[in-house]
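All protein chains but one are shown in place.
For chain A:
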Amino acid sequence: MGEEGTGGSVHLLCLAASSGVPLFCRSSRGGAPSRQQLPFSVIGSLNGVHMFGQNLEVQLSSARTKDTTVVWKSFHDSITLIVLSSEEGTSELKLERLLQMVFGAMEALSGFAEAMGTGFVSLMVSGRVVSATEGWWRLGTPEAVLLPWLVGSLPPQAARDYPVYLPHGSPTVPHRLLTLTLLPGLELCLLCGPRPPLSQLGPQLLERWWQPVLDPLRACLPLGPRGLPYGFPLHKDILGLLLLHLELKRCLFTVEPLGDKGPSPEQRRRLLRHFYALVTSTHFPPEPLEKVEDDVSRAQLPRACYLVLGPGEPGTGLRLIALQLGLRLLLLLLAPQSPTHGLRSLATHTLHTLSPLL
């Protein structure tokens, strides 16, 4: 699994400790971020061998091949980080420290939340949640949707302290929604009770917590319009996409994945919205296929469908495809040149590529 040729590479994998579900993967080569990713099977095996040991109460902490060093580390029984490095002069100790630092950076949000005495903290870019604490993700559906809308619709302010009634969680007693504009367009949001007062969240406290992660914060800014990290590999025919995770009840949505050739963002959004309404009302069940008990009816449920916009409509020839795999439902809007016989494999491939994100 080491790199042939010049320059070592580093792969960092983050997985949920209990399920082995990959949360994110990052790679670099010669010190620069690289798009090259490890195959899913390799990630699975690396996690599998670590879990196998754990079940037998054996702690696997590192391994070496001819040119690669691998280090595993679990944090609080909830997160497993794995790093593989073929860089010269790499030591297990150095990699272990790296994992400690990575976990430290992941903890910034939850550490901040804990210090502020609330479990509900998120980072938003133009009304989209780009990162949030467990507590924030567990908010009931109306408020989980309405709070980002509210924040995204308000004119810019350095900070806010708004009373909010949560339709699901607290319809009669107001909570406080605090928002802090760390960078133009990037807001830190806290949902809390009487404490902390807004004045406590002054520039000095914010600088102490957030200045050390300024670069990752800046990297969040392009997520506003595009919804995907910069340089994320997507097929050029994709004009828009909507990915839903049916159990987490989260979605990833963009109508500006690459350039702006073709239909306007408004038209793309409208087409995807209509297609979503169509497939969820007529073809796909509202809940994951796995939850449909009866084997026979499960076998009869569709897993994919597509349509091509006919002549006479604006956007003639545009393709729309929906694909459901496990807990995920993916809808794609594609350019007219995309061959219809390749739609399903393109959708499947895209769904696999997007899976680490959601």
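Please note the rule applied: a residue touches a chain if its C-beta (ideal position, glycine included) is under 8 Å from a C-beta of that chain, and two chains touch if they have at least 3 such contacts; residues count from 1.
One rule holds for everything that comes next: contacts and distances are computed from a predicted model.
Q: For the chain omitted from this view, which of "AP-2 complex subunit alpha", "Ciliogenesis and planar polarity effector 2", "small monomeric GTPase" or "Vacuolar protein sorting-associated protein 33A" is its UniProt protein name?
A: "Ciliogenesis and planar polarity effector 2"
Q: From the listed residues A:Ala63, A:Ala159, A:Leu309 or A:Leu357, report the one that touches the chain absent from this view.
A: A:Ala159
Q: Kindly state which of the options A:Gly89, A:Pro184, A:Pro233 or A:Gly312 is in contact with the chain not pictured.
A: Per the contact definition at the top, the residue touching the missing chain is A:Pro184.
Q: Sort through A:Ser45, A:Gln59, A:Gln211 or A:Ser264 and give me the one touching the missing partner chain.
A: With A:Ser45, A:Gln59, A:Gln211 or A:Ser264 as choices, the missing chain is touched by A:Gln211.
Q: What residues on chain A make contact with the chain left out of this view?
A: Residues in contact with the chain left out: 155-163, 174, 177, 180-184, 186, 194, 197-199, 203, 206-207, 210-211, 214, 217.
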